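Of the protein chains in this complex, all but one are displayed in their positions.
After this line comes chain A, so read on.
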Amino acid sequence: MAPPAQSQRSQSPSQPSGKGEVSDLKVQLRQLAGSRAPGTDDSKRELFKKVISYMTVGIDVSSLFSEMVMCSATSDIVLKKMCYLYVGNYAKGNPDLALLTINFLQKDCRDEDPMIRGLALRSLCSLRVENLVEYLVGPLGSGLQDHNSYVRMVAAIGVLKLYHISSSSCIDADFPSALKALMLNDPDAQVVANCLSALQEIWSLEASTSEEASREREALLSKPVIYYFLNRIKDFSEWAQCLVLDLVGKYVPSDSSEIFDIMNLLEDRLQHANGAVVLATIKVFLHLTLSMTDVHQQVYERIKAPLLTLVSSGSQELSYAVLSHLHLLVMRAPILFSSDYKHFYCQYNEPSYVKKLKLEMLTAVANESNTYEIVTELCEYVANIDVSIARESIHAVGKIALQQYDVNAIVDRLLQFLEMEKDYVTAETLVLVKDLLRKYPQWSHDCIAVVGNISSKNVQEPKAKAALIWMLGEYSLDMSDAPYILESLVENWEDEHSAEVRLHLLTAVLKCFLRRPPETQKALGAALAAGLADSHQDVHDRALFYYRLLQYNVSVAERVVNPPKQAVSVFADTQSSEIKDRIFDEFNSLSVLYQKVLSL
């Protein structure tokens, strides 16, 4: 147990400050230690409870160690458990005192009651003190062979604990092979599962230095082992099933009939109420069929309904985890989900991290047949009180327009956003209109008509301002006011904090000058002067560059600054497909939620 550092916490009045209470407890525990009076156990229970509660809130009660150990000579199992909890928490910091506990723990490991044997063994292995490992090996060895499955279950994990305290003692005692034997033969499924967990961890860590370990790790993925697990999958608890499914996901079957056998066997796992089981099963299905395009596609169809059910049946947190995976699949194969778009509509009470995923999914699945409805829905969100969602929605509409479906109608909608006269809506829309114009120059006429009406005073966000300025420069011939708007922007050069905007302004003024020299000459002079005096290096350099270029030859300047532009066909994706593939390989892991590759 690692309670948070006391010093940083604000004390709530209900929590005791510590010192005085702890020494009181010490005295009381001493008194009880030797007592055999009736009712002693009850008083002990109360005291132990206090100790544990102090421990929980972060008060250091390690000074009670010897008293706690003295009091632990009892047959009361509740007391024993509290004592084990305490000892497990403080042994690491007090190795000398921990030695005191070895004696009674070892004795308990030989108790008649399997429960006590198991508990004692668990505590013994949880001490995390290196110089005590010699006392561990014996009890662990007999624990693995105990006739009671509870004890074997504890012992299997105990081996792993030992490995983390002292890997050499664990290997020297040949525990891994004992675990392997147990894993392949034990009648109790949880014992088998624990052996698998322990071996996976041990062999992965050993694999870098030991060839044998790396061979053993490979062998876990061999056909007989995999089939051994698969054939008894229903014996395992739902959590252990996840473990097995994870293993199966790494298995490479030899032929397609084997693939179908495995999928048929696991088919009903897709109907499990536990989302972790379903996702683990889906991972197996997806990975097995990766090279079989048709079947892979059928798998997508098959898993759609269970995924959607999980999204709507679990808690909000769970639904987010599943939705992130659905998001991954939708982004990979949007066509397969194009008729399910209504499932990705946002609900008003969803948290914004859910809405953001859904907006991306809606954007991805838009095609000829559903664009109208999707865009209509998105437009509803633009009026959303949540500003960030409103922005994302505008962004989504723009992205759909860039995908070329029904651009005409969408451009109209975007232009309507500009009429809403909400600053953030205008800002977001301007950026999109700029991108649209770069892709569809043919729409310039309609767009410019509307953009021309926007007062630059209402646009404050740098990105939006830059977009507006870019349009003023690019379409200065279509906007009669362009030189004058640019001029007034140049006049306020000093107040413009964003270097990006100032850079755009320089370029736009020059473009405008090249097309409408008489009207822009004054603004250009002012802009170049301001640019040369600018403290920002890039702005200064660009001004200087333009100045020299114009000095050298105006027609060269024209060719450099205002060359005929090709429409952009595709905007670069922010995430490379290689990264996307790697995230897909890590289906059912945190990589999917973070949208980052985590494993090496």
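As a working rule, a contact is a pair of C-beta atoms (placed from the backbone, for glycine too) under 8 Å apart; a residue touches a chain by one contact, two chains touch by 3 or more; residues count from 1.
One rule holds for everything that comes next: contacts and distances are computed from a predicted model.
*Asks:* Since a chain is absent, check the UniProt entry for it and pick the matching name: "TATA-box binding protein associated factor 9", "Trafficking protein particle complex subunit", "AP-4 complex subunit mu-like" or "Dolichol-phosphate mannosyltransferase subunit 3".
*Replies:* "AP-4 complex subunit mu-like"
*Asks:* Among A:S237, A:S291, A:Q460 or A:S488, which residue is in touch with the absent chain?
*Replies:* Going through A:S237, A:S291, A:Q460 or A:S488 one by one, A:S237 is the residue touching the chain not shown.
*Asks:* With the full complex in mind, choose from A:T74, A:S352 or A:N367 the residue touching the hidden chain.
*Replies:* Missing-chain contact among the listed residues: A:S352.
*Asks:* Just the residue numbers, please: which parts of chain A touch the chain that's not shown?
*Replies:* Within chain A, the residues touching the omitted chain are 1-5, 8-9, 12, 15, 48-49, 52-53, 56-58, 77-78, 81-82, 85, 89, 92, 115, 122, 128, 150, 153-154, 157, 160-161, 164, 190, 194, 197, 237-240, 242, 246, 271-276, 278-280, 305-306, 308-310, 312-322, 324-325, 339-340, 342, 345, 347-353, 377, 380, 383, 385-386, 388, 420-421, 586, 588-594, 598-599.
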